[in-house]
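Of the protein chains in this complex, all but one are displayed in their positions.
Should a chain be cited, it is by its letter among A and B, assigned in written order, with residues numbered from 1 in that chain.
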Amino acid sequence: MSFETVIGLEVHVELKTRSKIFCSCSNEFGAEPNTNVCPICSGFPGMLPVLNQQVVEYAIKAGLALNCEIADYCKFDRKNYFYPDLPKAYQISQYDLPVCKKGYLDIEFGGTKKRIGITRAHLEEDAGKLVHQGSISSTPFSLVDLNRSGVPLLEIVSEPDLRSSQEARAYMEKIRSVLLFAGVSDCKMEEGSLRCDANVSVRPSGQATLGTRTEIKNLNSFKAMEKAIDFEVQRQIEAIEDGEEIIQETRTWEEDKQITRSMRSKEEAHDYRYFPEPDLPPLRISRKWVNDIIQSMPEMPEQARERIMDEHGLSAYDASLLTLTPDFLGFFDECTRYYHDGKIISNWMMGEMSKLLNQKNLDITQCKINPVHLVDMLKLMDEGRISGKMAKEVFEAMFETGSPPEAIIKEKGMEQISDEDTLEKIILEVIAKNPRVVEDYRNGKKKATGFLVGQVMQATRGQANPALVNQILARKLNS
Amino acid sequence: MTISFEEVEHVALLARLQLKEKEKEKYAEHMGSILQYVDKLQQLDTEGVEPLDHILPVFNIFREDQVKPAPKREEILANAPLVEAGQYKVPKII
Partner (left out) sequence: MELYELTLHELQQVLDKQEASATEIISSVLGRINKVEDKIQAFITLDEEGAMAQAQQCDARGSFSGLDGIPYGLKDIICSQGMRTTCASRMLENFVPFYDATVAARLKAAGGILVGKLNLDEFAMGSSTEQSAFFPTRNPWDLTRVPGGSSGGSAAAVAAGEIPFALGTDTGGSIRQPASYCGVVGLKPTYGRVSRYGVVAYASSLDQVGVFSREVGDCAQVLNLIAGKDSLDSTSVELEKPDFTSFLRDDIKGLKIAYPREYFQEGIETEIKNTVKQALLKYEELGAIVEEVSLPHSEYALPAYYLVAPAEASANLARFDGVRYGLRDFQAENVIEMFSSTRAEGFGDEVKMRIMLGTYALSSGYYDAYYLKALKVRRLIKNDFDKVFADYDLIVAPTTPTTAFKLGEQVGDPLTLYMNDILTVPVNMAGLPGMSIPCGFLEGLPVGLQLIGRAFDEGTLIRAAYAFEQNTDYHQAKPDIGGDII
């Protein structure tokens, strides 16, 4: 029997405001434990939330980027559950009236386009962090750090439109790209500012009703997400084939064992008892507010892709890679301000640059190469001052040091010799030293020039402009 | 309206209240009588009545996105029953 996989994702994105959603604590990552906390975000008695306007602004921006309808009325609700990292024992979230709904994103996978529905995107506060000594199941105690408590989150819930772990990944990457362009989040999975839970089910091919789903939590990287979904799909198929029933439950991805494991315990009782948050008046989002934000929306990746294909004649493939992140595109755009050939810039970025970034596991914001320096290097090639082979070496040095190409060439003494007088002198010396080879050439053995060019190159330690050498040599030999 | 012993246990679990057997009986009785009393509301036809979730005609109350210095960590942790390495210490999760 063949099976179809059905996946829906709940993606949590931390919004990059300066302060938290309901208090004035800093929203920076990586501070000492419990130093970005106050009585409000640690849930002290008598404390009340006050909404950060920028959070709503970002949510609307994100909603527009996700092609959502922006609600004109929305409110907050309390989601009740006990956990040591949830200080009030309720999370302020949005239940029935989210800020964004009914959106979509188009993904491209295996050469085909596909539209993934977005059910809703709502605002909520993040919880704190539990630090375990060892694994959660063996640790005798845990420590609670509330720095993350109250960080603004947008939870984006997709329709169950995804059919494979690769599609899920493409969708996640698209969300990341779109939100990076909108400028509402830095979407760093390694810092938890982009996270996702996956709802996974399988059904016999052709069956209309959905199978029972499980929810996988703790997916901290694209790789973990793909592996966890693949594992879970296989587990469910095997269970069904063995005649077992799938239980609707929450499972966690265990990175070290590479398996999903049930998180159910007898003590658990799930019933979030949502009700309207009495401490926060509702929101009325005027059309004017939304229109103002539309006016201020930056270019989105799809527009950018069309633009650079148009302006620089790039292939769809190259253009889509260049528009993965606004920083990558920004580098490209900066280069094209000073250099006419976008295709060549694209080749260098997709080739050498991506290769080196991957090797060093860096992203482009950490790249030392200045776009202007890359352009300078390309111009040096055009002027014939360096060869393509030398350029690769220069590029690597630029990547290492961030120095301008001129300085590198100078330091390494690797400038190409294109001065005709200098070359002519060297060539005449080579001709004088090799009378027999010249003789051979004049007797019709045309291949003999190869040897003579080699000698010139050796004499100039490879810096002679090869085209020019060939030209001058032919002239001298034939005269 | 009566409420069963099992329902009391379920609610106590949701509310994280460890109840003694005697208390469960008492709560079953008291909650039963209160629920019977509040059932009076079912007499009212509220078809089409908009639920009143916020009494004030007030919307869009915001603060600006500005950071203020956090209080000292010692102040935040001063009332904590158990602290280690600047964090709240709690017994094992599972």
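Heads up, the rule we're going with is that contacts are C-beta pairs under 8 Å (C-beta built on N, C-alpha and C of every residue); 3 or more make two chains touch, one makes a residue touch a chain.
None of these values were measured; they are calculated from a predicted model.
Though it is not drawn, the left-out chain touches A, B in the full complex. Listed by residue number, the positions of chain A touching the unshown chain are 39, 42-51, 78, 80, 82, 84, 87-90, 142, 144, 267, 271, 273-275, 278-281. Residues of chain B that touch the chain left out of view are 3, 7-8, 10-12, 14-19, 23, 27, 30-31, 33-35, 37-42, 44, 46, 49-56, 58, 61, 63, 71, 75, 78-82, 88, 90-94.
The definition used in the following text is that only the chains that are shown with their structure count from here on.
Inter-chain centre distance (chain A to chain B, centres taken as mean C-alpha positions): 40 Å. Listed in rising order, the residues of chain A touching chain B in the complex are 17-19, 24-27, 32-39, 42, 50-56, 75, 82, 84, 130-132, 136-137, 139-146, 265, 267, 269, 271, 273, 276, 278, 280-284. If you check the complex, the residues on chain B that touch chain A are 10, 13-14, 16, 53-54, 56, 58-68, 70-71, 73, 76-77, 84-94.
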